[in-house]
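Every protein chain except one is present and positioned as in the full complex.
Chains here go by letter, A and B, matching the order in which they are written, and residues are numbered from 1 within each.
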Amino acid sequence: MGIRIEKAEQENFQKLDDIITRYKTQEGMLIRILQKSQEVFGYLPPKVQAYIAQELGMPISTVNGMVSFYSLFSQEPRGKYTIRVCMGTACYVKGAQEILDAIKEEIQIGVGETSMDKLFTLNASRCIGACGLAPVMTINDEVYERLTPADIPSILYSYIKTHKKAKVTH
Amino acid sequence: MNLTPIGSFDALTKAREETYGHIKMRLPGESVEKEISKYHILICAGTGCTSSKSNLIRRKLEKEIKKRMLQDKVKVFKTGCFGFCKLGPIMVVYPDRTFYTKVEPGDVDEILDSHVERGKRVEKLLYTSPKTNSQQKTIDEIDFFTHQMRIALRNCGLINPEDIREYIAMNGYMALADILMHKTPPRDIIDELKKSGLRGRGGGGFLTGQKWEFAQKYESDKKFILCNADEGDPGAFMDRSILEGDPHSVIEAMIIAGYCIGANQGYIYVRAEYPIAVERLEIAIDQARKLGLLGKNILGSSFDFDVDIRLGAGAFVCGEETALIQSVMGLRGEPRPRPPFPAEAGLWEKPTLNNNVETFANIPVILRNGSDWYSNIGTEDSKGTKVFALAGQINNTGLIETPMGTSLRTIIYDIGGGIHDHKRFKAVQTGGPSGGCIPADLLDTKIDFKSLTDIGSMMGSGGMIVMDETDCMIDIARFYLEFAQDESCGKCVPCRVGTKRLLEILNRITDGKGEMEDLEILENLCYDIKDSSLCGLGQTAPNPVLSTLKFFKDEYIAHIKEKHCPAGVCNNLLSVVISDDKCVACGICARVCPVNAITGENKKPPFHIHQDVCIKCGACIPKCPVDAIYKR
Partner (left out) sequence: MENIREKEELGLTEEKVTIHIDGREYTVPQGLTVLEAARMVNIEIPSLCYLKDINEIGVCRVCVVEIEGSRTLQASCVYPVREGLKVRTNTERVRRARRTAISLLLSNHHRECTACIRNLNCELQNTADNLGIRNIPFTGEKKDYGFHDHNPAIQRDYNKCINCRRCMAICNKIQECYVYSPLNRGLDTIIAPGFKKDLSEVSCIMCGQCVIACPTASLSEKEHINEVWEAISDPNKYVIAQTAPSIQVTIGEVFGMPIGSFVAGKLVAALRHIGFDRIFATDVTADLTIMEEGSELVERLTDHPEQLPLLSSCCPGWVKFAEHFYPEFLPHLSSTKSPHAMCGALTKSWYAKKYNLDPEKIINVAIMPCTAKKYEAARPEMESDGFRNVDYVLTTRELGRMIRQIGLDFPNLPEEEYDEPFDQYSGAGMIFGATGGVLEAAVRTAHKLITGKELKVPDYEDARGQRGLKYGKVSLGDKTITIAIAHGTGNAKKALDMFKSGKKKFDYIEVMACPGGCVGGGGQPIFGSRDYKQISLDYRHNRAETLYNIERGKEIRQSHENPRIKQIYAEFLGQPLSEVSKTYLHTSYVPRGEHPYLYKEKPYMGFNERD
């Protein structure tokens, strides 16, 4: 009884196959495979984890244990933009909590949640090492530093605008 | 970049001479011609400055240079972190060693017009010392750097980390080449390291030479070198800066370590939150392989060694040695009991030598300059220098490197520029979540491993968070425990459940529900958790609590007995108050209040907040048109 792949999923699972083939031969590459898979699918749903387990000859319990242990992996679909507010000590002492509160106020979601329009996911992250410029947050790969709560609405709005534009041209 | 394999010690020396000629104008002491014919502009490309758009500056600069046909006169390079993050993006112009701060893409034209074409510095970008109020134009004048001794960070800010030839020009890979050419017995290298007194820079402070000795003595068909670049301590970015600014120093050290213990494979475990570091490492490894410095028959010897990167995935506990090993093997990062130690059975049960990034970065230069040189720096207990990350309520946040034995006062006031906003110093937290808070009366402590543990803290990886009178120490302790709870792997009982119980007691205290008995329970539980946890995370998680209990007991008592937070932080212990003289009785606050806690008569100031009804949500504060409402 193999794992059924629907037609709509074919393309992504082909990419998954490529990832697995590439890293399978080296020992200890499970984290890398999971990371790359998450880039393809946006998150790690049960079927993807089961597929990886099957191809690597590992029990699903082990793979799921890995995924649930590390903060980087998400088992829920995430928004288009993942906001990570650094809650390291330096940022905390420089007011990261207020930044977090401002974001919560602005998009009306809690930590770990995704906005209704699937645009933003809010996470508190561990120190990302930009402590000299605290408080810091990242949105996907962009880093924003020396933040004040007043900066938040305009930063977030720029993403909403970009998204709307993308939708229109699409 | 055309890289051809270097097959011998002589070939390496030749390669070094070639590039050295090219970059020697960046070194101090080189004479500067009156009429400068060639400029090197180095722009910091560390994470901090990059997030402030330093790469935009660089690209614009390169575009402009091309447009103005100045390619022969001026070249632009990426470089590593200078450490002066507060004032980033940083740019240094050689050979005149001008230090520019807070550079913006819009400054590019002026830099080229004024500095490059006419030899006149751009005044507005120069650094003004707040202490002396004078401009400090060159990197050598700046007081931020004068107390520093950059050994681990020697190449950061000096070379382009993405060009291996510049590393070679600065004597890079010469220590390795020397060892391979002379077939130096591993015994001698290890003895040299032991004599130097180098101790682990990741937090453990174990004598590095001894660690290498243990790993060397176990017989096995396979051995491994592991570099711990997980750097999970919040507030620490030393390793990141080294990896971004001088990755080859780590690679060279790992190859030497492999030679010493008999390993042919190394892994660098980098946390996922450091994408730029990973990229630099990948480029560095690739270039080293192309030059034959990694792979088979390095520099024409019979020694093979290669390095691979393994990525972390967001788990602080993976910085612990045995948890790191589990993670590299593709498992949950859960620590294992020791013995057996990794030197005996680590990765895949084979002997594994694990060292921190900063520890490795020191090794090539120690072997080149000799153990005597290194052991003359620092104190009796701790030799050499240490990189510290200054953060928090301090003026000059950033990265510094000073000899062991420098006092806290020097670091915080002379280098760090004192407390931000002219507030009063309260404490400095060293060692991250495993360390403790050091109060003002211990500021003259000379920092080394022993002195810090003697006063109830620890060196840790080198993070220093400065706190002032607006920081509540209980809240800080609570913050660290929340961190420990979040990051605990969950395997052993004392850490998994114990830190939660500690956190609950602290939450009660900051909520105003603490009792005096709680302090005894707190302290006893702290000692038991320290004593019986499986790994270092649990063993050190109670440290912030114990050190704040030791030095700031009166603050605890104020929270418990008087239900008052002296720093004005703990929300539930604060009152929201309307200032009598400022209030204009407009009534806006009363309308906004969700629980109708504010009463008053229009046009008849002041309005009054009923403390028994007020839920301290603070909604009224921003709505007051005359800023009459505040928390105390």
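Here is the rule we go by: contacts are C-beta pairs under 8 Å (C-beta built on N, C-alpha and C of every residue); 3 or more make two chains touch, one makes a residue touch a chain.
Bear in mind that the values here come from a model prediction, so they are computed numbers and not experimental data.
Asks: For the chain not shown, which residue from A:L16, A:M29 or A:V63 touches it across the whole complex?
Replies: A:V63
Asks: Write down which of A:K15, A:K47 or A:H163 is the residue touching the left-out chain.
Replies: A:K47
Asks: Which one touches the absent chain: B:M329, B:V497, B:L519 or B:I557?
Replies: Residue touching the absent chain, from the options given: B:V497.
Asks: Which listed residue, B:Q265, B:S533 or B:T548, touches the chain dropped from view?
Replies: B:S533
Asks: Would you write out the residues of subunit A that touch the absent chain, in ascending order?
Replies: So the residues of subunit A touching the missing chain come out as 1-4, 46-47, 49-50, 53-54, 59-65, 68-69.
Asks: Since one chain isn't shown, list which residues of subunit B touch it in the complete complex.
Replies: Counting over the whole complex, subunit B touches the hidden chain at residues 315, 332, 334, 337, 339-340, 485-494, 496-498, 500-501, 504, 521, 524-525, 528-534, 539.
Throughout what follows, only the chains that are shown with their structure count from here on.
Asks: Between subunit A and subunit B, what's the gap in Å when you average each chain's C-alpha atoms?
Replies: Inter-chain centre distance comes to 25 Å.
Asks: Which residues of subunit B touch subunit A once you look at their complex with the stated criterion?
Replies: 47-48, 50-52, 84-86, 88, 231-237, 240, 272-275, 308, 310-316, 327-333, 348, 389-393, 397-399, 429, 432-433, 463, 465, 467, 471, 476, 479-480, 487, 489
Asks: Give the list of subunit A residues in touch with subunit B in this complex.
Replies: Touch residues, subunit A against subunit B: 26-32, 34-35, 62, 65-66, 69-73, 87-94, 125-134, 136, 141-145.
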